[in-house]
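Every protein chain except one is present and positioned as in the full complex.
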Amino acid sequence: MGNGFQKEAEDGLVDQLKDKLLAKIKVLSETIWDQRANRTEIDLWLHNFQSDDKEKQEKERLHALYLLSQFMYFASNEMRVLLHSMYRDLIRYPIVERIRKSNEDTTDISFINEEFKNELSKTRFLGVGNPSESGTHLLYYFRQESVLEKKLFINSHEIFSHDNGPQATLAFPTIKRYVFIDDFSGGGTQAVRYLKNVVKLIKELNQGIEVWYFVLFANESALKHIRDNTKINKCEAIFKLDDTYKCFGENSRYTPDEEILDMDFTHEMTRSYGDKLQPEHPLGYADNQLLLGFFHNTPNNTLPIIWFDEKNDYEWSPIFRRYPKNYGDKA
Amino acid sequence: MDYTIFYREELSCTGGWDDESSWDVFISAFNSSERVSKVFELVNAANKHWIIQPDYGYEVDEYPQTNSFGPYSNNEAEFIKSYFNDSDMENLCQLRICIDITGFIKPYMMHLIFMLKRLGVKKLDVIYSEPARYADKEKTTFSDKEVFEIRQVYGFAGMHKPDVSKDILIIGSGYDDELISKIADNKNHCKKLQIFGLPSLRPEMYQENILNSHKASEAIGAGIRTAGSTYFAPANDPFVVATELSRVFQQEREKKGINTYLCPLATKPQALGFILFYLTECQNEPVSIIYPFCRSHSKETSIGISKISKYTLEF
Partner (left out) sequence: MIENKNNPFDITKAVDFSDKEINDYWVDLSGDSGFIKMVKPTSPMPMFILGGKGSGKTHLMRYYSYAAQKLRFEGDIVEGIREDGYIGTFLRCGGLNANRFHHQDSDINWSLLFSYYMDLWLSQLILMVINDATKNCDKFAGCEEKICEEIFELFSRPNEDELPPKDIGNLIGVLHGLQRQLDLAINNYSFSPLGMENVKILTAPGKLVFAIPQIISKYFQPFKDIRFLYLIDELENLTEDQQKYVNTIVREKEAPCSFKIGARLYGLRSFSTYSANEVNKEGSEYELLHLDEYLRNISSATYNKFAKKLCFRRLSEAGFIVPDIKGIETDIKKIANFFEIDEKSNFLKKSTSFVELKYEGEIRPYFERLKKQLLKARQGNEKSIPLSAKNIDSIINYLACSEYPLLEKVNIYLLYQDWGKSNNLVESAKIISEECQKFTVDNSYQCRQKQRLNHFQADFFAQLLRECNLKQRYLGVSDFIDMSGGLPRNLLTILKHIYQWSVFNNEAPFVGNNKISVSSQREGVLEASDWFFRDARIVELNGTVIQDSISKLATLFRDIRFSDKPAECSISTFSADLTSISATAQKTIKASVERSLLISIPGGQRDRNTKRIDSKFQLNPMLAPRWDLPVHRRGAIALSTVEVNAIFDPEYTDSLNELLQRRIGRMTAPAFGKGKFQTSSQNDLIDQFGD
């Protein structure tokens, strides 16, 4: 397909489609995107796509707009709901289920709550990564939404104590359960890096302690990687991402219905700009090619054209900016 | 009331379920989707019943002939009455019963569960299977949208009060904005609250749901961020739905004896939550479940099978 559109015949169609996409983005922006993609922001971002060939430029901008209309964004309201769900459905429920089953399926709410409170007191919640990480940032919201006491939240170094010599011991021997909370896992490598030894040591000190890892969004491959490479007891995500979320993958769910849109063109365009922004990962870290962002962060597994805002030779205005970490990229 | 203590479980899509998942009677509503037939096969039950609902418009040679009941009247009370007559089950309250709600059209499912409870059933297992994917992203049509009446579902009609100034309508909003608008319009005078499925079955579904239901925002009279008008519960967890409804109901009730109308327009598990809440807390209250009755429903709206959930309702 050429660089531009056939002018006369398609003029109307292009504008029509552009209007349709803008109207869709407008609805998203004014509802659940919390005004993050209003016209000014959109125009500024589309302005990134420039070419001497005006027809090509128009085509690029239309396809970029299409990608934006397919973006998934979770604002703070929604993230809170998801965090609450994580607590209620992934953490609380299994414990309650166990309580009921070991007590003849009792429905005595007071009894169940009392037992649960007891279990909770023997549980500790932790984030993944160091305190400035987006994962731990969410811990605050998680605690708020779940109405939990501060003391239940610790850092991973607090699990162990070296009071009795060089050999580590459990700082809190009565704790039966350590729950790690994370927001996003693309490949699982960072989680493994962070958790592997901690879990190993916990298990060595007390096989019976349960270690759980819960993440809001994760690629299926990431969960597998974590399960295969750590002794973690439970590893679950609220939302699992399969290969259909890979924007230009074989099974991509983003293939447009409209004939005027060309996915190959979009792929090429995204890669070409991506090469300038993030030469090592032009289509997102580990070639993940995601279209996903959160109020507090856009993972770098998402297409760089969406989030890239670092200082570089190349000027770029992101639409959903990323807050880069200092040490390296998140897997 | 906290319904989240009730048991739920994920069953394997390839079978081999434990003894807890075997029953005396298994009831499923026939439709052409793969997951409904698959589950019927996998289930271990002494008696397996196919319910044939007239709304799907199946010809005689299109549905199973053995152990099938119906098609009867499209009035849900008449239908279930006929089903009970023909199936001739005795001592229902002592039987282990399981229903697969996947293929059920909501009013029939609602009335069936209502009747089972009425006949003394204290515990009921309900299965719901999720598809691998829907046919058409935002544009999925489940019914033909020709609503011929909006009314209370039999068994779910309340005793309302004349002071309608503080009435509320709680809609479980799904993809179909026209249905949402019709219901909102029918109960024009009510303050409208919406429950959205979050977490949704898939991440993009929440956003798609918002996009679709936004078209009904004029009828609803409030936006998604309007305080006190939007609630969330997982799309596949009836117990959280029931708990949320209970919470909202108590909250609104403190504003003094109001009429409440409920309408589940989203997933079947969500509707199950509405049913559970109603049957547990709303009988003889000024609360009704209303529903837009359509002339027909499409036979198949999904492809493949990705998950089977089992919920244990306790009355």
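Each chain gets a letter, A and B, in the order it is written, and its residues are counted from 1.
We take it that contacts are C-beta pairs under 8 Å (C-beta built on N, C-alpha and C of every residue); 3 or more make two chains touch, one makes a residue touch a chain.
What you see is a predicted model, and the numbers here were worked out from it, not measured in a lab.
Asker: Using the document's definition of touch, tell me which of B:Arg8, B:Arg35, B:Lys106 or B:Lys187 contacts the absent chain.
Answerer: The missing chain is touched by B:Lys187.
Asker: To test your reading of the contact rule: which positions on subunit B touch the chain that is missing from view?
Answerer: 75, 77-78, 81, 115, 118, 146-149, 151-152, 154-155, 157-165, 167, 178, 181-182, 185-191, 215, 218-219, 221-223, 259, 284, 288
Asker: List the residues of subunit A that touch the chain left out of this view.
Answerer: Residues 11-12, 15, 19, 23, 26, 29-30, 35-36, 38-41 of subunit A touch the chain that is not shown.
The rule we apply is simple: only the chains that are shown with their structure count from here on.
Asker: For subunit A and subunit B, what's the span in angstrom between their mean Cα positions?
Answerer: About 31 Å, centre to centre.
Asker: Can you list the residues on subunit A that touch subunit B in the complex?
Answerer: Those in contact with subunit B are residues 24, 27-28, 30-32, 34, 72-73, 77-78, 81-82, 85, 88-89, 92-93, 96-97, 100, 107, 109, 112, 217, 238-239, 241, 245, 253, 292.
Asker: For the complex, which residues does subunit B have touching subunit A?
Answerer: Within the complex, subunit B contacts subunit A at residues 2, 4-5, 7-8, 137, 198-199, 202-204, 206-207, 210-211, 214, 223-225, 232, 234, 237, 240, 314.
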